[in-house]
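With one protein chain removed, the remaining protein chains of the complex are shown where they sit.
Take a look at chain A:
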Amino acid sequence: MASRSSVVRAARQLTSAAVKRPSPFACQQWRRTAQMPRLFTVSAQSKEKKYTEDHEWIEASADGKTYTLGISEYAAKALGDVVYIELPQVDLEVGEGDAIGAVESVKSASDILTPVSGTVAEVNEALEQKPGDINKDPEGEAWIAKITVSGEPAGKLMSEAEYKEFTEEA
């Protein structure tokens, strides 16, 4: 995802009258970000989607108080057809590294671990009805839970580029 400088550059290009031709940075997402400069009070760094070595991803909300958690595309592919996703209960207090749920595919159970401590604020109940959706869009629609945190994640997290490298090594 975007580093801070590319966000700034994208914002600059959007506000400049000179920019008429389509810019690779001028996608929907940047435009939205650029129109809400307030968001920059939280560093772009911490809101970037991050990955764990256990193949979960987390992404902070605009105010940095809630993290959305899911499993990576790499993990979803490796698991094969998911038949059930065990979701945590809302209001459950979780600690960094705890199993907050599990995924079952082809007779195999794998735990879902949280890299952040906090309280489960919301779970994606749609996954109870259609667990197979996690194979389609694991890093988007098929997020697993939102966790309200008191601080920033402390454990080892990777950027998208680092995670890509990590999965290629494995």
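As a working rule, a contact is a pair of C-beta atoms (placed from the backbone, for glycine too) under 8 Å apart; a residue touches a chain by one contact, two chains touch by 3 or more; residues count from 1.
FYI, contacts and distances are computed from a predicted model.
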item	value
Listed names "Protein YIPF", "Putative lipoate-protein ligase A", "Protein ROH1" or "Bardet-Biedl syndrome 10", with the criterion being the UniProt name of the chain not displayed	"Putative lipoate-protein ligase A"
Contact residue for the chain not shown (choose from A:62, A:99 or A:161)	A:99
On chain A, residues whose C-beta touches the chain left out of the figure	53-56, 71, 75, 79, 83-84, 86, 89, 97-99, 102-113, 128-129, 170
